[in-house]
Each structure stands twice: as C-alpha cells, then as structure tokens.
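Every protein chain of the complex appears in place save one, which is left out.
The chains carry the letters A and B, assigned in the order they are written, with residues numbered from 1 in each.
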Amino acid sequence: MKNLLKSTTVARAAVAAFGIVSAQAADPLTVVSWGGAYTKSQVEAYHKPYTEMTGVEIVSADYNGGLAEVKAQVEAGNVTWDLVDVELSDAVRGCDEGLLEPIDKSILPDAPDGTPAADDFLPGTLTDCAVSTIVWSTVYAYDATKFPGDKPATMADFFDTEGFPGKRGMRKTPKANLEFALIADGVPADEVYDVLATPEGIDRAFAKLDSIKDDVVWWEAGAQPPQMLADGEVVMTTAYNGRLFNAQTVENKPFVIVWDGQVWDLDLWVIPQGAPNKEEALKFIAFSTDTQRLADQAAWISYGPTRKSSVPLISTHAESGVEMMPHMPTAPDNFKNALQNDFEFWADYQDELNERFNAWLAQ
Amino acid sequence: MAISNENLVEFTEVQKSYDGETLVVKDLNLSIARGEFLTMLGPSGSGKTTTLMMLAGFESPTHGDVKLDGRTLNNVPPHKRDIGMVFQNYALFPHMSVYENLAFPLQVRKMSKSEVETKVKKALDMVQLGGFGTRRPSQLSGGQQQRVALARALVFQPTLVLMDEPLGALDKQLREHMQLEIKHIHESLGVTVVYVTHDQSEALTMSNRIAVFNDGIIQQLASPPDLYERPENAFVAQFIGENNKLMGKVQHTNGENACTVVLDSGDEVQALPVNIAGAGSATLLSLRPERVTIGPEAGSLPNIFDAEVQELIYLGDHIRTRVKVCGHDDFVVKVPNAQAHAALREGAAVKLGWSIEDCRALDA
Partner (left out) sequence: MAESTLQPPVALTTADGQPLKTSLARVERRARIRAFALVVPLLIFLCITFLFPIGQMLFRSIHDPLVVDLLPNTIAALKDWDGTDIPGEPVFAALAEDMKKGREDRSIGKVATRLNFEQSGVRSVITRTARRVAKLEEGPYKEAFLDANKAWGEVETWATIKRLGNRFNTVQYLASVDRRFDTEGNVVMQPEDRQIYVPIFGRTLWMSLLVTACCLLLGFPISYMLATQPLRISNLLMIMVLLPFWTSLLVRTTSWIVILQSEGVLNDILVWTGIVGEDGRVQLIYNQTGTVIAMTQILLPFMVLPLYSVMKTISPSYMRAAQSLGAPRFQAFWKVYAPNTLPGVGAGSLLVFILAIGYYITPALVGGRTGQMISNFIAHHMQSSLNWGLAAALGGILLIGVLLLYWLYNKLVGVERLSLG
C-alpha cells in the first residue's frame, strides 16, 4: 500500500505538472453513459429537466462500459466522474471491490400512489451501491427480405444454419451467448444457470456454439450489429433491443426482432468512490429515478423502466409516434421465454469462461 | 618497358549524349597503344570520365565504336571486358577484408583456392601491404586503401587498367609518392593504363601521352614535353602550366617560322605561327613565364620591350615577378633565385626579352 501511495503521489505530481487535471469546480455534474441514442434518451428525460429545475449544469461523457476507468480513477485518487451508468454485474462487482459509494435507498421518492420505493422497483433492481433505471435486453433479429418463406421464430432457429442459411452476428463475449446456446439446445430458461454451473453444462453450451462457429461474424460495439445486418454481412444477429428499435423505426430497416430466449439485464446509476460531487449526484439519482422520469425515458428508447408505477405512463415514441409498449423487453408478449442475466453467476465465472471462450475462438 | 605499335584500344567516331540535346563527347577518335600510359586530362565536364565509363562498359556510346584488342565492345557487358579499374574513392568493399577484396575477382573467375592465395599474396607484396590481408578497408589509411584498390585492379592480370582520379583524395605529399609508385608498377608490369585526372602535374609526371579534353573534344594529344612546350591551341596553353597571354592581330607572316603580330597596345611582336588563320586574323600569343629574359643585351633577342615591375612574390627557388609590359599588367616572369638577380624592386623599370620560338601565336 505504501508503494501504491507513493506511486500515486508521483503520478499526481506528473499529472499536475502537465496540467491535465480537469477542473475540480464543484458546479457541473459529470455523468457518464454509453453514448448514442441511449445517452440522448437520458439527456432528454433526466439531464434537461434537472438542469432546468436546479440550475446545475450536467456534462455528459461517453464510455464503453466496464469498470476499467472507474478503477483507474479510484486507484489514482483522482476521480473526475460523478455518476456512471453501468451493467448489473459491474455494479455488484464494483461495490464488492470498494470502487463505488454505497447508496442509501431512503433518498428515493415513493410512487405517486404512496408505494414505498423499495416495493415500487422490480425485485433485484436495487443493490447496495446502485439504483437501476432501465431493463434492456439482448435479442436476435433477422432481415425479413432474406427469408421470404419460413421465418426464424425461436432461439433454436438462430442456431439452425441448414433451415436458415447465412452468416450470424454474435457479440464477442461468452456472456448471453452461452445462455442462448443452452436455450437453443432445449434447456428451459429458468434452468439455464443451473446447467451452466456444471462442467457438463458448459461443455454442452460450447458444443452448441461450435455447431455454428464457422458462420459467425463477431461484433464488439453495440452499433455494429444493425450495421452488419443492413450491409448484408450477416442475415441475422444478436443485438441490444434498443439499437434494433432505432434501426426499425427511425431508419426504417426491414428488421424483425425474435424475443424468444431474450436475456435481459439492467442499467444502473453508480457513484465512483470519492466522486467530486457526491451529494449532487445523489440528488440527481433521486430525481432521475422517480416514476415520471423513468416513464419519460421510455419515450426516447425502447428500454423498459424498472419501476412498476412507471409502466402505465409509457406512451409513444417522441420522434416517430410509434406506440412504445409492444417494443419493451418487459411487454408480456415479449417476456414469455425471457431469462435474466445472472450477475452472481457471471461475477463468479466470467474470468474462467472468458479465458475458455477466447481459447475456443482462437482454435 | 617498350610501348608496342599495336593499338589495344580504339575509339572511332564516338559520340555520347545523355539527354538527347547536348553532346558530352563529340566525335572522339583515339587509339591507345598496348603498354601505354595514357592520361585523359581536362576540367570537370569535359567528357573525360564519360569516355572512361564507355570504355569500362558503364555507359554505352550514342554513336560510334569502342574496340578493345580488335573486338567491338559495344555489346559486351562490363564484367566480360576484363578491364581492371581503380575508382575515385577506391570502392573497396567495406564488408570484406583486404584479402577478400583481392580474392573477389579471382573467385568470380572460379580459380582454385591455392591459385587465389598465391596471386593475392603476390599482389599484396607488390603494393607492400603483405601483412594487411586480414584488415578491413576502414582500418587502413587513405594511402593504404589506394594501394589495395590498385592491387585489386591488377590482381586478375587484366590487359587494360582504368584509373578514375585515383589520387584525388590523398594529401599532396602522399599523392606525389603514389604517382611515382603507380608509374613504377606500370613500367614493371607492362600493363596498359588509361588514367583520368584534372591535375596537370599528375598527368605530366606519369603519362606517356596526354589527351587534353575540353568541351567533349580532345584538344591535343601529345607527350608531356610536347604538350608543355608546344601547345597547339589557346586552351591547352592555358590549361597546362602557367602562361602569359598577349592579344593581337597578325600583321603578316614571315615564312613558316615567324610572323609579326601587332598587339592591342600597338607594340609589334615576332612570334611563331602555330594556329593562326593568316594575316589580319586575331591571335593569342602564349609565352611561358620562365622563358622570358630580364635585362637582355640590346639586339640579343628579336623581342625586347620596356617593362615596369609591379609586384614581387618570393617563392624560394624563384621570384614570381609581375610586370607591366605592352599594356598588360598581369604579365608574369619567373626569375630564378640566383645571385645575379637580387636587384629587382617594385616600381623599377626593366627590359624584357624573348625568342620567336617561345612566343607561340595561337587561335584567339
């Protein structure tokens, strides 16, 4: 620790010497999110009204997910981010590792009908250090023009390259892909993680992936899969449902989403340990996760609010006027065979499975 | 070593142009006898190096023939010409030892190892570098490198050796020493040498014959004494040795061996007609500084004029004396540093005289 301290002092001196230190003025709030249409939905639904109400300026920055930057800032003792939008597994892990500030849930406002916040949020969407805002989902979609006859309808069809020939796009990570493989192989959604926790289950998932390995084009950034689908590089691809919605409605692409076997996850607000404007950040969290604000965000992107009381308030898409509810991962029709990403499982096994996945890819 | 009458190299009507607009070599006809040491002398850009490169095979003539030993060379690549060459900066291969450098031409001729060894040793001994075989060229002094280059050009016993300003990079003392050494090697081996230089004293020291190049043309081809004593045109007279110029017009010729020239100052000079168009034509009189007599007895020489000493420069063995004569104030006389001539002073009036033979009337 002593060494670490010493080294951070030197690093800080170096940083100061080169004048890279960003302004530590307490006023503007630095909010970091994933960019694109998603950040836009947050700016419209949260940032603008908040600035209007309090006069606090909000600086919006983009990142690519993960805890690397947060960890680097916390370890160097030079935290510049006030608020970060993270996935559930990172929220839990960051909290465990002491990278994030614990958040007292009593600051969250009750639902309009008086239901306490703790009951209004869907179960499992509040954690020690994080408050959730949306449910998003990894699904797959196909290009309708490529399948004039039979159309893919189940997760199994995604893995059926004989019935539905053509290249597939998949995210270059084991997360969600192993779950898809097992669902396609006939494992019911609620048993997927039990099977995956056994060596045989992992072998089974990899074997299923192996069956389409030669037909897969791997993507990494969320913007890639709709582009690949539009370019004809692939005929079907897994993707985030919000990105697909955007391509469907805003860009009028002939994409069809298959909701069967969707793996859903949460996005949550967290505050890095030692954030410069912690108090202001807490106020912002309380403001942005109230019932109305969460419902407002759903008018900009097809991600579902995590408050039950927000669901009835969901209306139409702000730009195209499309009814939003049928496009939500949580819409009853879409939610029939859905699986929640098990953060505990991934926190435990991601290192091993990442290694195995990389080794499998490299073969 | 006698020079044979047989010609080894013959240039016939050779022309060379690089850009298709100007000729670098204009209508060159030159024969070089077997065993001869021929020097091509001229200022830079005069065509001498181009001529050498055509002989070596690195340039091809635009027109005309080059023959070696009766064989037309035009389509023979350089490596089949069997011509040794010493380059300006020696071109010793830096990645090879001295021994390997010398063995290179023998090895490409696929000689046996023992034969290579004997020949290399002999060649190294010839240039007195017997113990230097294992050294790299960079570990040798300039003079030693020069000798290695010489040995390498000779080790495969070519009939002809070309040297392209080989001594240019050496200091004066070493250069003079090497001149003699090359001359002796030439004499003892009997090899034919074509030597390119712009240094006239080098050319005078070593050559059997000198071809003076200027403007792509051989101005004069002659032995060193002839070239110095009997230059045939103004360029040669100027280029070889020191020279006094007097400009004038030919008044009339007096038979083969004399003519009268009226200088621009109005003085009349008796001169030897060498290269004049006839009465009335402009001419340049060339007069060597050492052939001018100071204070001649009246009537002892056909040309005697009044002069005024302008400047004296003491040079040890002689005193360079600049005088004003016949309207020229840059006339130089070399006065030997003998006891009799100690009396000259600046500003003194003297008489100068010279003979008809020493005053050559050339083209203007």
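By our rule, a residue touches a chain if its C-beta (ideal position, glycine included) is under 8 Å from a C-beta of that chain, and two chains touch if they have at least 3 such contacts.
Since this is a predicted model, take the numbers as computed values, not measurements.
K.L.:
Among A:217, A:313 or A:331, single out the residue that touches the unshown chain.
P.N.:
Checking each option in A:217, A:313 or A:331, the one touching the absent chain turns out to be A:217.
K.L.:
Which residue among B:31, B:62 or B:88 touches the omitted chain?
P.N.:
Spelled out, the listed residue whose C-beta touches the missing chain is B:88.
K.L.:
Tell me, which residues in chain A touch the chain that this view leaves out?
P.N.:
Contacting residues on chain A, toward the hidden partner: 1, 3, 7, 10, 14, 17, 64, 66-68, 71, 93, 95-98, 102, 217-218, 231-233, 344, 347-356, 358-362.
K.L.:
Just the residue numbers, please: which parts of chain B touch the chain that's not shown?
P.N.:
Touch set of chain B with respect to the missing chain: 56-58, 77-85, 87-89, 91-95, 104-105, 108-109, 152-153, 156, 162.
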